[in-house]
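The structure is given below, and queries will be raised subsequently.
Every protein chain of the complex appears in place save one, which is left out.
So that you can tell them apart, the chains are marked A, B and C in the order they are listed, and the count of residues begins at 1 in each.
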Amino acid sequence: MSNQLSCGQWRNGSFEWPVRVYIEDVDAGGIVYHANHLKYAERARTELLAAGGMRHAELMQQGGMIVVGRLSIEYSRPLKLEEELLVKTCVLEMGTASAKLEQLIEKDGQMAARLEVGLVYLGTNGRPARWPEAVKAALASR
Amino acid sequence: MSNQLSCGQWRNGSFEWPVRVYIEDVDAGGIVYHANHLKYAERARTELLAAGGMRHAELMQQGGMIVVGRLSIEYSRPLKLEEELLVKTCVLEMGTASAKLEQLIEKDGQMAARLEVGLVYLGTNGRPARWPEAVKAALASR
Amino acid sequence: MSNQLSCGQWRNGSFEWPVRVYIEDVDAGGIVYHANHLKYAERARTELLAAGGMRHAELMQQGGMIVVGRLSIEYSRPLKLEEELLVKTCVLEMGTASAKLEQLIEKDGQMAARLEVGLVYLGTNGRPARWPEAVKAALASR
Partner (left out) sequence: MSNQLSCGQWRNGSFEWPVRVYIEDVDAGGIVYHANHLKYAERARTELLAAGGMRHAELMQQGGMIVVGRLSIEYSRPLKLEEELLVKTCVLEMGTASAKLEQLIEKDGQMAARLEVGLVYLGTNGRPARWPEAVKAALASR
């Protein structure tokens, strides 16, 4: 059973990570290709973990893996070449082996996309397993 | 107001497009990086349009653009290097300027991911506009 | 010491693989982003091996890996959205643990890019090792 943590108005708890839009990200319409928002969000999650002292690379050396189980995204403003973005991440729910995060991609202080990301922790046997304490602590700090 | 079309059990209406997993698609866990499923789905949508006689490239030359307004995806099985996948696409709803599609990514006849994709048509002024007849016809054939 | 095989005018020996340009591939200039040509070339190399009965996935399960040691590319024509391309691959040289390939990306029968790709085989210890016979045979057939 998951333990709801309030995210609310991002009063304090969100982790912020800046991202710049490069040519690799932009498609023929001159805007960021819709799958690349997911990359920005993942960079921010990786840095959130790192800020909490936990690295994916270490986790994988130990045989564990954090995977995305489900994800939804709403695109409200196009992102353009060389814009400077801010990704805000907040943990909505922490479960035993899963978590639900909210992530906002903002430009100029306005929301450009909003994601809900369901993460699952897979243990050494490739099955959902209890979060390692270090990961849980890193996530729960947000 | 949108006009519900039944998708049901993919009895007939779905458009099928094969995709092979290459090294470019796979991440350090040995499975397809979660954002790349969106690329596979987009290839299938592009080919669905093409099968209906409509090309993105032409559309863009006329100043129009189909964008993804929202998207949700559930990942149920990992996709691995060099697997042969099948993307099934079905139109759930056709609106005046929007559409909602269901897309399944299958391997070996089993569902590996399921997407719901909300598309919006943007006219020459960059605002939602009535679907061009050719696009509507191409989509509605599914 | 490497054993020069003649590639010449692609009279016969080249392996041909078709590629379609999708939205994911194209950048803000409306043309394929320059790094994506490398992906097309890799897909063709993967399929060349597969045509010779050898799969990367198997190779990696056995602990081996084919890596790109060096690469050069000349871009002579832009590739555009939804164009249908042909990648031609030919083995210029086969060494003990390395190989040199020529790859042409063509559209409408005209060369759009030309690559020279130096491959190295890494064995289970991560160091250059003698090509497995199956890989050598697959490559040498071109």
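The rule is simple: a residue touches a chain if its C-beta (ideal position, glycine included) is under 8 Å from a C-beta of that chain, and two chains touch if they have at least 3 such contacts.
As the structure is a computational prediction, the values presented were derived from the model and not from experiment.
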>> Touching the hidden chain in the complete assembly: which of B:Val19, B:Leu81, B:Ala112 or B:Ala138 does that?
In response: B:Leu81
> Given the contact definition stated above, which residue among C:Gly13, C:Gly69 or C:Gly95 touches the chain not shown here?
Replying inline: C:Gly69
> Can you list where chain C touches the absent chain?
Replying inline: 28-29, 31, 34-36, 38-39, 42, 60, 65, 67-75, 78
> In the full complex, which residues of chain B touch the absent chain?
Replying inline: 23-24, 26-28, 30, 33, 35, 81
>> To test your reading of the contact rule: which positions on chain A touch the chain that is missing from view?
In response: 20, 22-24, 39, 42-43, 46, 50, 55-57, 60, 80-82
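Keep this in mind: only the chains that are shown with their structure count from here on.
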>> How many angstrom lie between the centres of chain A and chain C, each centre taken as the mean Cα position?
In response: 35
> Between chain A and chain B, what is the gap in Å from one C-alpha centre to the other?
Replying inline: 24
> Of all residues in chain A, which are in touch with two or more distinct other chains?
Replying inline: 28, 35
